[in-house]
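Sharing a structure here in structure tokens format.
Heads up, this is only part of the complex; the chains shown haven't been moved.
Chain naming follows the written order as A and B, and within any one chain the residues start at number 1.
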Amino acid sequence: MIKAGIIGATGYAGGELVRILMGHKDVEVKWYGSRSYIDQKYAAVYQNLFQIVEGVCKDDNMEELANQVDVIFTATPQGYCASLLKEEILSKVKIIDLSADFRIKDQKVYEEWYKIEHKSPQFLPEAVYGLCEINREKIKGARILANPGCYPTCSILSIYPLAREGLIDMNTLIIDAKSGTSGAGRGAKVDNLYCEVNENIKAYGVATHRHTPEIEEQLTLASGTKTVLNFTPHLVPMNRGILVTAYASLKREVSYDKVKEIYDRYYAGEQFVRVLEKGVCPQTKWVEGSNYVDVNFQIDPRTGRVIMMGAMDNLVKGAAGQAVQNMNLMFGLPEKEGLNLVPMFP
Amino acid sequence: MIKAGIIGATGYAGGELVRILMGHKDVEVKWYGSRSYIDQKYAAVYQNLFQIVEGVCKDDNMEELANQVDVIFTATPQGYCASLLKEEILSKVKIIDLSADFRIKDQKVYEEWYKIEHKSPQFLPEAVYGLCEINREKIKGARILANPGCYPTCSILSIYPLAREGLIDMNTLIIDAKSGTSGAGRGAKVDNLYCEVNENIKAYGVATHRHTPEIEEQLTLASGTKTVLNFTPHLVPMNRGILVTAYASLKREVSYDKVKEIYDRYYAGEQFVRVLEKGVCPQTKWVEGSNYVDVNFQIDPRTGRVIMMGAMDNLVKGAAGQAVQNMNLMFGLPEKEGLNLVPMFP
């Protein structure tokens, strides 16, 4: 039985992690870290877990925690995990960080986009970017796992096969993404009130969103071409789900069948990526509550572009589910363990 | 391995049944009956099940079906199951009927409220009303299981302990219920269009809703007093969930602790009923996707009434989940098998 501790257990990603781990037969949650709710019952914060979770919220003490558990999940604000990490901790426990602290290899890029100083850059080289479908082998041996951002997960998996195959002009890439509101977290802000979000849609962080360099770094690696792109996120009146609509110019004329064959080949063995059938556009509702990413594409011969689409549950494959998938790999468990989550419809 | 067939597999209750059975280790779905989608892939109707369900939709042939499976679920319009049932079928297979055909013992009452003729009244006496928490022993031996209505399940479980204990005046009972829109089914009607339901709430079927006599019959049995009550359903802009707010006059003064002790005692061994803590009102979101019913109550000393509340997922405990719970009992499986569904929040 793997013993797990969670720091930041009462945010939405933390809550989803607890929900998933409750159904994981090889994991026991030993520590529900939450500075805001210390000494309160965890199930009083998330009443959906009443009579399911018995634990009480504790303060964040990573050093003490490292003595008690095998793996620590940090679902915390940017900068927090990096400020706590030490070699001594890493010698005892594996870290799966759901924040952005170890996602970007270049410290300067991180500091520019996140506007904070990185407190433990010495660990950047060894941290592994945890997009299982791309980095599976490296993940298995990781001590520090940088769990990918929600937008990057959906964006990269939608684009990866064509980027890797060199079919698209990487400098024409435009990613227009739409997210449910749980992505904004559980902080009490006027902007996230029901009445402000409901019956409304808006773009935000236009040309400045922090997930941009993360996507660029990974697609640069995939394509072998320095990639600079536009990424525009939108806030959608729904709880869960991310939809990505990405546009790129094809380098040469290519048939539907050829592109379909590429997607099928890249994701043939993958348990959590579904390449949809011809003409079927991904919908976030079809993956809700599950660890799936649904992808598909459409070629537009009029413009010579390909439109690549992906849908995902931002809290599962975009956060907690992927974290568990990574944990499974890191601990030698079957990758799907605890993740047999059938999407819920409607 | 139990072989199951579903007639009416492409309605919302049928779809939910498939979702749940996909996670049930002792059941295999052999027949996806759907007259509207014959020969189409089931997963093309419910794309959430793409690459999970491989079956193709078939016509409804109960006699052929009875030769192939151990249990037939009928998630069909009122009157349909009763029109198909025969002794020959029942000799081969167990029937779990999600429609109202066998819920009400009195044929006349059924025909008055449902405005249709009952086509197989000879089976009414042996049919068992499948509210597991009340009829567990009878369910185990049933051939025809009448799966309770969604509103009745939530209403009865919220009121049952006090009705049974004789604490409330049954003739003062008023049930004000609120349901998500999936309860209205997947039929293409203007009234159920997104724009008609969204940002809107209304009562419907006021003083005439068909679930009224079902609730009355069960509460009459529970209390030993002929019960006539008001039941008013409302349509709420959400996909899933039923909330019941029920009012009754207390026959005598009684303390919070006494009433709490009654609820706790009645539901002590129950795996799917959660009696919430003092002052916590049930919320539908806390049970979404799960087989739980959350109940609680509030005494109002000013008026001498008790307000009884319950929340439930109408498609799970109110339909497909309860059907599986009944199936488990009928086939001697652990009652919770396949129903370890942790509520999803948010």
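FYI, a contact is a pair of C-beta atoms (placed from the backbone, for glycine too) under 8 Å apart; a residue touches a chain by one contact, two chains touch by 3 or more.
Everything numeric here is computed off the predicted structure, so don't read it as measured data.
Here 2 copies are displayed; the structure file describes the full homo-oligomeric complex as 4 copies.
Rule of thumb we're sticking to: only the chains that are shown with their structure count from here on.
The distance from the centre of chain A to the centre of chain B, each centre being the mean of the chain's C-alpha atoms, comes to 37 Å.
Interface residues of chain B facing chain A in the complex, by the touch rule stated above, are 12, 15, 19, 22-23, 46-52, 182, 199, 239-240, 274, 276, 280, 283, 285-290, 294, 340, 342-346.
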